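Structure, as structure tokens:
Only one protein chain is missing from this complex, and each of the others stays in its spot.
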Amino acid sequence: MDRNQLVKWLQAPAKMAHKYSLHAVYFCTGCGIIEVPPTITARWDAERFGVIPTATPRHANLFLITGYVSLKTLRAIIRTYEQMPEPKFSVGFGSCPINGGMYYDSYNTIKHLDRYMPIDGYIAGCMPRPEAIFVAVTHLWTLIDKDMADGYKRYRRYYAQYRANQERVLGRLEWPPLFPAGGDA
Amino acid sequence: MRILGFVISPLAALAVGIFFLGLTRRFMARTQWRYGPPLYQPLIDMLRFFTQKSVSHGAIFDLGVILSLAGSLVVVLFLPFGRICPLQGSGGLLVVLYLMLLAPLGLALSAGEAANPNSSIGISRMFALALGYEVPLLLIVLAAMTRYDTISIVEIVAAQRAAVPNLATFPLVLSGIAYLLILPALLGLRPFDVAQAPQEISSGPLAELGGRYLALAQIQNALSLFIGISLFVNLMWGGASNPLVFFLKMLVVFAFGLWISASFPRLRVEQAVRYLWRWPTLLAFVGLLLVVVIRR
Amino acid sequence: MTHSLKARLDSVFKDIETEAGRDGRLTVIATAESVVPVLRFLKEAGHDYLQLVSCVDWIDRGEIEIVYVLSSYLRTGGEAEDDPAEIVLKTRLPRSAPSLPTSIHVFPAAEPYEREMHELYGVRFEGHPRLTPLFLEREYEIPPFRKDFDTRQYVKDLFGSVPPVGEKS
Partner (left out) sequence: MRELELYFGPQHLGMVGNFSITLTVEGDRIVKAAANPGYLHRGFEKLMELRSWIQNFPMVCRMNVVEPDSMEMIYAMGVERLAGIEVPERAQFIRSIYLELARVGSHLFGLWAYANMLGFDTVSQWAMYHRDLILDLFEELTGGRVYHIYIWPGGVRRDFPEGFEDRLVTTLHSIGGHVPNYDAAFFHNPVFRQRAAGIGTVTREDALALGGTGQVLRATGMGYDIRKVDPYAAYGRVPWDVHTRQEGDAYSRIWVVRDEMIESVHMIFKLLDAMPKGDVYNRIPNPFKWHIPEGDAYVRCESSRGELGLYIVSDGGDKPYRAHVRTPSYPHGMTILEKVLVGEDIADVGNIMISLYVVAPEIDR
């Protein structure tokens, strides 16, 4: 730990703790999940940087959406995202959450994930290599440092719009709104 | 001095417990051919949990978590750490055994309030496992109490330090081995981590705990590591005259636990209970029997 | 000697066509009513392995074709032996209201395939105990695997209409 880090730790301990303790929800949303086990195991060992998978969304603060999102999965993803405690960060993994990727004309996968839930960053590629996950994590660190990883704030702010988009593709959602006031906007 | 003990003892226990948590992750990482996180990683995690938004599921939920932590904290006060032991005069082993049950009870309360099916399964597994290790643990503790004719832990430690190893201490070796056999179950380590089993029931009782509550549960976990090991060192390995030696002894015991933990997959709960009721119970029973016979 | 089974089939069932192909393959074309009896006959003849139930939408002919691919676990078949290695049983149904008796009493393995065909092609399997939704989340007017379901247009209509979230400019 160099001196710069130490100063940062003293100035903003909470922020630094969020940076170095990214616990990811283990949710195999698509084929990107195949590169997660190498990342968290012996070859790349993401635990060096505090990134580990957890079993329940309540413990997590990082949501890696690994690959295409079908409609049935979208429902589960929104549930999971809403269960995570704030502050929480979400990263889209692979081309498919960005714009549908090679499933651009599939009737059952959604195309722009950021219209249904906030995304703090994307990792492009099909499949992105494990190194790309590390690059993404360092980018996320920078974003957290600069208070730019504010997806959860956006979710609160534009909740009415997000909820409307979710209901447009999924039909009526069976759970009550997370923010009953409908957000600020 | 005694007042100071009330502060130092829990802090020392906490420090040791959290160090053990970090050590677990580091040790596991090395057996798995990786570097692993820094030793202070549990501290970072706890800091994050504390600063995250926590969702409460009601008053009982809060109370349960606090109860389990408080129970463990009080137990720590009864356990000599080297010479530091704030509550040496009162209670002793029986109170410790009693209070050790508070921790799972508190978690059960909060899990019941959270109404997550995984938590409920975890709790029932936790109590089944407790049922498994309480029997040999009681026999072991009884053996120690009968041998030294006291229920005070401090006096047991003193008696062990005074006595020269002879034939009369042999039965306690059996009890000691029995204790080592149930140690992973007591600490909730791998072959017996049925209650949390992330792959089966999503962390069980902890499934609904988030933010602050999870941090408190982690602290409780650290303390329970301390309690399980220090009880062994005090009862079976003669304690220590200063905290450093005591810590080193604990480290050796914990390393043994980790070694077991790294080399076995998880048992099912009924298999775990069957195991606990077979060999450790048998050994502990024989130990107790011999202690009684030799005393006659 | 692919002919023996072919000849037996021809003699037992009147309303089927059989055609021996290369590589020990036998194609049988049956009517909707004779599918289950033919399957039962083939199973008793040793072709006990239902590999696949598939479905082809021949939109130009106005037909939906259900395809059963059968082979045998024990006999490898081929020219040297008595039986064909692979039997493809086809039946053609009208596109407007495709309906067929279920074959799960003969081949339990057909159960999920029939559910899938029901969902993706809208083929009714009479007597199937659970024709509940399998894969799909939304309901579709035209079953999505039919040729007249334009997935690109559908995507444009559904997902293209979802607006981006943020400050409205």
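As written, the chains take the letters A, B and C, and residue 1 is the first residue of each chain.
Just so we're on the same page, a contact is a pair of C-beta atoms (placed from the backbone, for glycine too) under 8 Å apart; a residue touches a chain by one contact, two chains touch by 3 or more.
All figures in this text were calculated on a predicted structure; none of them were measured in a lab.
Listed by label, the shown chains that the missing chain touches in the whole complex are A, B, C.
Within the full complex, the residue among B:I121, B:L172 or B:V233 touching the omitted chain is B:I121. Among A:Y20, A:F49, A:F89 or A:Y103, the one in contact with the hidden chain is A:Y103.
For subunit A, the residues touching the absent chain in the complete assembly are 25-31, 33-35, 37-38, 41-43, 53-55, 57, 68, 70, 72-73, 76, 80, 102-103, 105-109, 126-127, 129.
In the full complex, the hidden chain is touched by subunit C at residues 48-52, 54-57, 67, 69, 73, 76, 85-86, 88, 107-109, 111-112, 133-137, 144-145, 147, 149, 151-152. Residues touching the missing chain, restricted to subunit B, are 28, 31-34, 117, 121, 190-191, 193, 197-200, 202, 262-269, 271 (touch as defined at the top).
Methods note: only the chains that are shown with their structure count from here on.
Centroids built from CA atoms put subunit C at 41 Å from subunit A.
As a whole-number value, the distance joining the C-alpha centres of subunit B and subunit C reads 60 Å. Annotation for subunit A: no residues touch 2 or more other chains. Touching of two or more other chains is recorded for no residue of subunit B.
On subunit C, the positions that touch subunit A within their shared complex are 135-138, 140, 144, 149, 151-152, 154-155, 158-159, 161-167.
Put simply, subunit B touches subunit A in their complex at residues 25, 29, 32-37, 41, 44-45, 47-48, 51-55, 118, 198-199, 202-203, 206-211, 214. Across the interface of their complex, subunit C is touched by residues 70-72, 75, 100, 104-108, 110-112, 114-116, 118, 154, 158, 161-162, 165, 168-171, 185 of subunit A.
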